[in-house]
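Note that this complex is displayed minus one protein chain, with the remaining chains in position.
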Amino acid sequence: MSELLGVPSQVLFGQLLLGLINGSFYAVLSLGLAIIFGLLNIINFAHGAQYMMGAFVAWMLLQYAGVGYWWALLAAPVVVGITGVVIERLLLARLRNADHLYGLLLTFGLALIIQGIFRNEYGVSGLPYGIPPELAGGRNLGFMFLPNYRAWVVLASLTLCLATWFVIERTRLGAYLRAATENPTLVQAFGINVPLLVTLTYGFGVALAAFAGVLAAPIYSVNPNMGADMIIVVFAVVVIGGMGSILGSIVTGFALGIVEGLTKVFYPEASSTVIFVIMILVLLVKPAGLFGRAA
Amino acid sequence: MGIRTWLLATTFAIGAMGAAEAQVAVKLGVLNDRSGVYADLSGEGSVVAAQLAVEDFKAKEKGIDVSIISADHQNKPDIGSNIARQWYDRDGVDVILDVPTSSVALAVSQITREKNKILINSGAGATDLTGKQCSPNTIHWTYDTYALGYGTGTALVKRGGDTWFFLTADYAFGHALERDTAEVVKKAGGKVLGQVRHPFPGSDFSSFLLQAQASQAKVIGLANAGGDTINAIKQASEFGIVAGGQTLAGLLVFLSDVHALGLEAAQGLVLTEAFYWDQNDGTRAWSERFAARHGGSKPTMVHAGVYAGTLHYLKAVEALKSKDTKAVLEWMRANPSEDPLFGKGEIRVDGRHVHDMYLFEVKKPSESKGPWDYYNQLSVIPAAEAFRPLDAGGCELVKKS
Partner (left out) sequence: MSAHDVAVPAAVEGDGARPSGRTYGVLLAVLVGVILVAPYFLYPVFLMKVLCFALFASALNLLLGYGGLLSFGHAAFFGFASYISAHAAKVWGLPPELAILSGTAAATVLGAVFGALAIRRQGIYFAMITLALAQLIYFVSLQSEFTGGEDGIQSVPRGVLFGVLPLTDDRTLYYVVATIFLAGFLLIFRIIHSPFGQVLRAIRDNEPRAISLGYRTVQYKLATFVISAGIAGLAGATKALVFQLASLTDVHWSMSGEVVLMTLVGGMGTIFGPAVGAIVVVSMQNYLATLGAWVPIVQGIVFVVCVLLFREGIIGVLSRWTKRPL
C-alpha cells in the first residue's frame, strides 16, 4: 500500500471524493449567491434558510402528499423559487434605491423569521428523509465504499452548475442578464423588462439553494438550523472566489470542498476553520478574491 | 421586612390553629430546553411530568400548595443563569427542576448554592455536578455520562466488542465522554484502536465514518450528542457500517433521538438508559397517562427523572411540614426514594441519585409492533456498580464526611 505523508493513498482518495461531495453543496450555494449578487447587488443572507426550506418542502411533499424524491427535486425548487419571487416583489424591490447594506440586513431578518417559524413548527431534532430506493446501496470502488446517492449528488450538482453557466454565458437570455448587470438603464432602454429580469433572477438563485436543500435532505437530517451554519462557510467561499465570474464561484466551491476533505485527514480539528484561514490568506494576497475584479 | 415577617408569623399561627396540617406553599421552576435540540427529550414533557407528580402525590390534600412555572434556557448558560437568578431573587422559586445541557446545569447549580435553594437535575449528563463542582444543594437524579459510558462500554466488551474506535465531538463534553468510556473499555479488557475528533456541531460525518470503518474496530463509540449523533447514525447506515459488521454505540442517545431517526437507520444501536416506558406495568401505566397529556409521545428517562425527583421532594416537605432548604435536603439524602418508575433508590452525600440502569438494543423494523416500540432490554446494570464510585469523583462533600 503506497503512502502519502503517512496516510495510505486509499484513504486519501476516499477523502478527496468525499470532499468533492461537500464541495458540490458549496458550489451550488455560492453559485446562487453569485447570480443574485450579480444582478441585485445584494448578499442574500436568507440563502441558508432557503436551502433549508428546500429540504423541508421535499419532506412535506412526501409526508402530506406522498410525493417522492424525484418529483420533489423538481417541485421543491419551484415552490421555494416562487416564495423568492414574492419576497423580491414585496420587499427587496423597495430597496432598489437604498444602500446595498440594507439588502443584507433585510435578508438577515428574513432568515431569522423563516428559521424561527420552522423551528416552532417542527422542532430542531431533525426529521427523517430516506434515500430514494433507486439510489440505495453503493459500490465498492476498491479504495472506499461509495454510496450511490453520494455519487448522484456530485453528478447532479455538476450538471446543474454547468447548465447554469452555459445559459448565462452562451444564450441570449444570459446575454440580457449580463448586460443588465453592467448597465440596467441602458438595457431597459432597449425594451427589456429589467425589473422582471431581476425578480426572476432572484427566484432562480433561491431555487438553486432549494435544489441543494433537496439533495441534502437524505444525507443530513432535515433540520431548521441546517442552513444557518452552512451559509457563513459559503460566505467565506464567496469572499475567496471573489464573485467576479459564474465559473469562478463553481470552481471555488468544489475546490474548497476538497481542501476541507483533506484537512479532515491530516488535521481533523481544524476542518471547521480551514476555509476561514484560507480566506485570510487570499485577502492578504489578492483582496479582490481569486476570480474577482478589483473594486 | 418587619411587616412581612409578622404577616408570615400570623399566617403560620392561623394555619396551625385553623387546620390540622400546616399549609406550605412551594414553587417549582422547570428550567429546560423548549426550542432547541433537547426540547423533545425534556421541554414541555418535563412540565407534564412534574404536574403528574404533584397530582399523584395529592399535594393539595396534604396541605402543600404547589405552583409550577417553566422557562426556556435555549441551552445557553448565560440565559439559564439569568433566569435562575430572577426566579430565586424575584419570583420566589424554591426548587429548579430538569436543566438539561451540562454547561447550563453547572451554572444553575452554582447559583442555587449561592442562593441556598434546591436543584433537582434530571436532564444534564455532566459528572462534575456530583464531582469537582458538587454542591449540597444539587441532586442529580437520572443519569450521567459515567453511567452511560460504563453501561454501554462494559456490556459491549463482555459481548465480544473488544476493539473500539471513537467518533468524538471536539469540545470539552465530547472529550470527557470519550475519556470516561475509553477507561471503562480498557478496564473491561477491551482495546481502543483510535479516535477522530469532528468539529462541533458537524453536519457531514462521512469522512470520519470512513476513518472509523478503516480502523476495523468492532465497536464505533459515538462520543457526541443531539443532532451530531443523529446525523452520524444516519450517515453510518448510508455507508453500510452496521451492515458491514461494526456495532455503533451511542454514548448519549435518548428514546426521542431514536424516534427521530426511525428504526431503519437506528436498528442495532446499543445504548444505556435509566428508564424505558415498556418495562413493567407501573411504567406502562404511567407512560400511558403521560402520553395522553403530551401529544401521544412516550416519556424519556429525563421526564421520568423529573417525576420521581419531584415526588421525593414533596415527600420531604410533607414529612417536615416545612420547605426549609437545609432540612429538606437532609431528609431527601437520609431517606431512600421509591416510585413506580425507578423503583428503589437513594441519594448519596455528593448528590448523586443511584438506581439500576439498563442496557438496550434498538429493534429491527420487523420486530417493532408500532410507534415507540423501540428497545430490547439486554441486561440490568445494578445500582451498586452503575454509577461512579463515591470517592472517585473528587467531591469535597465526600471528603468531609
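To keep things simple, chains are lettered A and B as they appear, and every chain counts its residues starting from 1.
The rule is short, and it goes like this: contacts are C-beta pairs under 8 Å (C-beta built on N, C-alpha and C of every residue); 3 or more make two chains touch, one makes a residue touch a chain.
All values reported here derive from a predicted model rather than from experimental measurement.
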Of A:Leu104, A:Leu135 or A:Ile192, which residue touches the hidden chain?
A:Leu104
Touch assignment to the omitted chain, from B:Leu41, B:Ile64 or B:Ile83, lands on B:Ile83
Which of these, A:Leu95, A:Leu135 or A:Val167, touches the one chain of the complex that we don't see?
A:Leu95
Touching residues on subunit A - with respect to the absent chain
37, 41-43, 91, 94-95, 98-102, 104-106, 108-117, 119-120, 232, 235-236, 238-239, 269, 272-273, 276-277, 279-280, 283-284, 287-288, 295
Touching residues on subunit B - with respect to the absent chain:
34-35, 71-72, 76-79, 81-83, 85-86, 89-90, 101-103, 106-107, 110, 170-173, 199-200
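To be clear about the criterion, only the chains that are shown with their structure count from here on.
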Subunit A-subunit B separation of Cα centroids, rounded to whole Å
39
Quick check: in the complex, which residue numbers of subunit B touch subunit A?
35-37, 39-40, 170, 196-199, 201-204, 206-208, 210-211, 213-214, 226-227, 230-231, 234-235, 238-240, 244, 256-257, 260-262, 264-265
Would you pull the subunit A residues touching subunit B in the complex into a rising list?
11, 14-15, 18-19, 21-22, 119-120, 123-128, 130-131, 137-138, 144-145, 147, 149-150, 219-221, 223, 225-226, 229-230, 261, 264-265, 268-269, 271-272
